[in-house]
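One structure is given below, encoded as structure tokens.
A single protein chain has been omitted from the complex, and every remaining protein chain is retained in its original position.
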Amino acid sequence: MQIYGADYYPEHWEEKDWKEHVKIMKEVGIEWVRIGEFAWSFVEPAEGKYDFSKLEKVMKFLKDSGIKIIVGTPTAAPPNWLVKKYPHILPVDKYGRQKGPGSRRHYCPANEIYREYSKKIVEKYAEHFSPYADMWQIDNEFGCHDTTLCYCEATRKAFIKWLKSKYNTLEELNYRWGNKFWSQTIGDWDEIFLPINAPAFENPHMVLDFYRFSTDIHIDYMNMQIDIIKKYSDKPITHNLMVDFFDIDYKKLSKNIDLVSFDNYVPTPLYDPFRQSINHDLMRSLKKQPFLVMEQQPGRVNWKSVNENYPEGQVRLWIKQSYLHGSLGVLVFRFDQIHWGAEQFHGALLDYAGRKTSRCDEFSQAKLETNDVIEPKKEVAVYFSYENCWMHRINHINRNFDYWSAILEIYRAVRKLGYNVDFVFEDDEIQSYQLLIVPYAMYLPETFIEKIKAFNKPVIMTCMSSIKDEHNWLRKEFPHGLQDILGLEIIDFGGLDNVNVNFLGLNLKGTVWCDKIVLKGAEVMGVFKNGPFADWPCVTKSGNRYYVATVMSEEFFLVLLERLIPAKFVASDVDSVQMSDKLLLLNLKGLKNTVWSSSKKFVMEPFETREV
Amino acid sequence: MQIYGADYYPEHWEEKDWKEHVKIMKEVGIEWVRIGEFAWSFVEPAEGKYDFSKLEKVMKFLKDSGIKIIVGTPTAAPPNWLVKKYPHILPVDKYGRQKGPGSRRHYCPANEIYREYSKKIVEKYAEHFSPYADMWQIDNEFGCHDTTLCYCEATRKAFIKWLKSKYNTLEELNYRWGNKFWSQTIGDWDEIFLPINAPAFENPHMVLDFYRFSTDIHIDYMNMQIDIIKKYSDKPITHNLMVDFFDIDYKKLSKNIDLVSFDNYVPTPLYDPFRQSINHDLMRSLKKQPFLVMEQQPGRVNWKSVNENYPEGQVRLWIKQSYLHGSLGVLVFRFDQIHWGAEQFHGALLDYAGRKTSRCDEFSQAKLETNDVIEPKKEVAVYFSYENCWMHRINHINRNFDYWSAILEIYRAVRKLGYNVDFVFEDDEIQSYQLLIVPYAMYLPETFIEKIKAFNKPVIMTCMSSIKDEHNWLRKEFPHGLQDILGLEIIDFGGLDNVNVNFLGLNLKGTVWCDKIVLKGAEVMGVFKNGPFADWPCVTKSGNRYYVATVMSEEFFLVLLERLIPAKFVASDVDSVQMSDKLLLLNLKGLKNTVWSSSKKFVMEPFETREV
Partner (left out) sequence: MQIYGADYYPEHWEEKDWKEHVKIMKEVGIEWVRIGEFAWSFVEPAEGKYDFSKLEKVMKFLKDSGIKIIVGTPTAAPPNWLVKKYPHILPVDKYGRQKGPGSRRHYCPANEIYREYSKKIVEKYAEHFSPYADMWQIDNEFGCHDTTLCYCEATRKAFIKWLKSKYNTLEELNYRWGNKFWSQTIGDWDEIFLPINAPAFENPHMVLDFYRFSTDIHIDYMNMQIDIIKKYSDKPITHNLMVDFFDIDYKKLSKNIDLVSFDNYVPTPLYDPFRQSINHDLMRSLKKQPFLVMEQQPGRVNWKSVNENYPEGQVRLWIKQSYLHGSLGVLVFRFDQIHWGAEQFHGALLDYAGRKTSRCDEFSQAKLETNDVIEPKKEVAVYFSYENCWMHRINHINRNFDYWSAILEIYRAVRKLGYNVDFVFEDDEIQSYQLLIVPYAMYLPETFIEKIKAFNKPVIMTCMSSIKDEHNWLRKEFPHGLQDILGLEIIDFGGLDNVNVNFLGLNLKGTVWCDKIVLKGAEVMGVFKNGPFADWPCVTKSGNRYYVATVMSEEFFLVLLERLIPAKFVASDVDSVQMSDKLLLLNLKGLKNTVWSSSKKFVMEPFETREV
């Protein structure tokens, strides 16, 4: 089943507009709409005064017109009457300042009163909308606008409860948090404070736990809603995730939902196809299942510094790219263009006059060009973990390092050679892949270390690997658990800006980091060339296990990678997917594009997909 | 009547110093002084303990010496005893933090207690100083130091009252604010919050109203003082405005005062003559009357990153430049140089030893060189509105756009050709002008749209024109109300960094913005050249109405402008004013300067003014 549609806000319109909207939807080929996720004050303008009739009416009309409905619960934007009555549902920032209403996400998921009100409204939604719902979305973009971490008193109390459950005793907590350092021993659970406006460096173990707790409290809050909806509906339930977002452990969250959906916006100033692809692949990898693009950027947005228009064809391209990476389809955000509100400059399928734009045609065309749901073949596995994101943020050797950006460099290299990337997590099986890459994984669980050891195809590991344990402690020897198979020990490390590396006769640039390797069986393929580190090993090989002692650019990584997997085709601006029986290419350019594959050369039309 | 003088602080000196000061004033030619605007704690060191005798004495002495007096009310700096007694008179910032005393402007104009105390001290000022006052200044630089918007509870209550008066019903407010968006419907007036530390984008309609309210509350606070003074005095009343300042609607404010005065400081790192001129012309345009420079920068100031000295002649030049743009004269800030206080490094006419500096001579000389008050002829009208400033700030397509800077580029072009600029506002008549420019005016009132339509001389309009209504809603079609006369419709728009434009065979650079024009009768004079937008129309002409679909530099605009108004002279570093009977030129350079005019060539002396 494919899902093609748009996000729609009937509450922004008069009843008379709905008819015209649905008429256009049918013309364009919209089969699904998402509705309701910011409509709390529309259905409950004052406490207890409900009016669901309008939304029910529009839903009935949509269903009668053959359009399926995803209902979003409205808890991402608590109404003003609730904020007025209970100001403490508002979150508190890192400096101890209460955040205010007037936009969205102004609530703390740990607040018991907000939970009670959330339950009530979700129950009402479920009661009224279950007859119409074909899918459910819980809340909207948890953590958006830097709201994952809250520093209010309700959070502190919930965090303490979470810690009690995790550590049982203060002795254990004091030990794991290293509380002897800087006199931080806790003598009573209530002596645990959130790190608000601390003069110096925070406890890295407590901050890691605070990230974990913040993921769990959001999941807990989500599950509370899921439980209610399941009483009324057996339709699939999802939450819409975000691009380039790592404050919440999406792997953990996604175990609690029926399918992954995400909002596909361009997070960079310019559209960068591989930046978009990597997010698609991450989303598919979370459940190793097809995913839905719940919100597809329609062209111009409103929240950037410079909100550009995009050339014609771009929406068509974005939809086709999602398809290539295994999506069920896309809902364009948004169908209707409004004249007011904080997103008044956001683009849509309609224009400000309510007319169809050329983006409607692109949507229709892309829909025709994408049949069924693609299942990419398992080829290259890249280890990823949200906890590593947090560890890299919390304590650092080099603040210029960004885990995700460094992984993106590696991803680009693999993709340019034409191979699919699956992100693999701790619990995933990895034996089906032909290559395993474990980049910059500070912490590796023992179970995954065993999987690496058991993997008998090529493995590439890097600096920073396995230097920490799950409590954010440094290991005693590095890389913990992997010295034998890599044939080396790391006896010291440090940051740097740039370093030259002599690798297979090429002069390459490393960045960020430099290990001091003691060889224990590995052979040296590349060495550092700079001053104090000159001639230290940088790239090593032990059987088919490779180790690189610095942070690599795409160019650097390609030199190693091409020895292990041959390029399937040569082209620029081409995205691809390897299916079981064929390779599918997508020309990312709005121009003709020449591709060489298996000694054939052919020309692709703008945004064309072609099987090879 | 001309006004030449200085700002003077007798309370900073002993009685014995006054005699010496007045002696120097007479020598230098100072005929006016401003006094008293920071002297609250000097005349009322503890609550209710007044001592006006010293200031009365110095005022009598000044009057007896033939020097006129502008009395400033002292409310810009509440005394510590008042802050101690009523801490809630202090303003609150956007993060909800109370601002503190210890500098100035530490009060909220909506606070009722502060208003009561303001009334008392102003009444006392009026009682005691009316016999001496020849003019009054209310408070000092409203809004300076980013104090226009206050987020305290008194402000919230006053804002709600203002909203009730504006909208009457919550239905109307909810509608105009688009409160269905993000569940912001208000069910009770007291549910209206100020936008403090909101996680995401604020409601653009409420923020616009908050700007409007903040202007009104300042005017209301000012008028409260004016009403008191008028009971005692029939002398003119003013308030000193600021350069490059747009937080308060000066057009609206200036309707409430008898004359406009402003403080002429160099807001840029280096002195930029046209940046200074444009502020003069704006000040003159507010009431279409001569204005006063209430504070003239004397040379070095103390509040910049680098506080430079200026070469000799600069003060003379600045005074002559004010004269050229229609000022009544200047008061130099300040007469006396003090050794202490937050402005101890600020320059003055005297030096730290109390001696006359060369700046005194420059003042005397400039005074001799400027006779009567100049009335510039009406030539080019440029539409301007403070509400557009705010709309451009609140919601954006391109955050790099600055309304005033973009207008300055246009202004420079007009001035280089030798034409006067008047800024015209909604209510102004425009038929006397020979050219009308309406730059980047997101919102145009219907009344002004009618004026544009009725104007039968050349009109130049630009991108962004008439895309919003007065509630900050986007219009349904663009440019609203002006499609017919411009012969086009804008069906889409977006931001960009830079774009090449082919205009009359020249390769020019547009920035910030790009419209998608559908021609409806206009002819194309220039086209975009860049990739996706290639060959889209950029400059169009429909009769004598011109439209430019991007943001223009001075160079770009000159290409269009020179087709409409011929250059009166050719020179660099020359300021000018067209009077009814002659063109007056001012050489801005401290060197000889060659000017070509009407096929004559002549050389101007440093800082010379010359009639042509």
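Chains here go by letter, A and B, matching the order in which they are written, and residues are numbered from 1 within each.
By definition in this document, a contact is a pair of C-beta atoms (placed from the backbone, for glycine too) under 8 Å apart; a residue touches a chain by one contact, two chains touch by 3 or more.
Keep in mind the model is a prediction, meaning the values are calculated, not measured.
Student: Of A:61, A:167 or A:193, which sits in contact with the chain we cannot see?
Tutor: Candidates A:61, A:167 or A:193; residue touching the omitted chain: A:193.
Student: Can you name the residues of chain A that touch the chain not displayed here?
Tutor: Residues of chain A in contact with the hidden chain: 95-97, 177-188, 190-206, 395-400, 471-478, 491-497, 514, 516, 531-533.
Student: Give me the chain B residues in contact with the hidden chain, please.
Tutor: Touch with the absent chain occurs at residues 11-12, 38-42, 45-46, 74, 77-81, 83-84, 91, 93, 97-106, 144-147, 299-300, 302-312, 338-345, 351-354, 357, 590.
Throughout what follows, only the chains that are shown with their structure count from here on.
Student: Compute the distance, rounded to whole Å, between the mean C-alpha positions of chain A and chain B.
Tutor: 47
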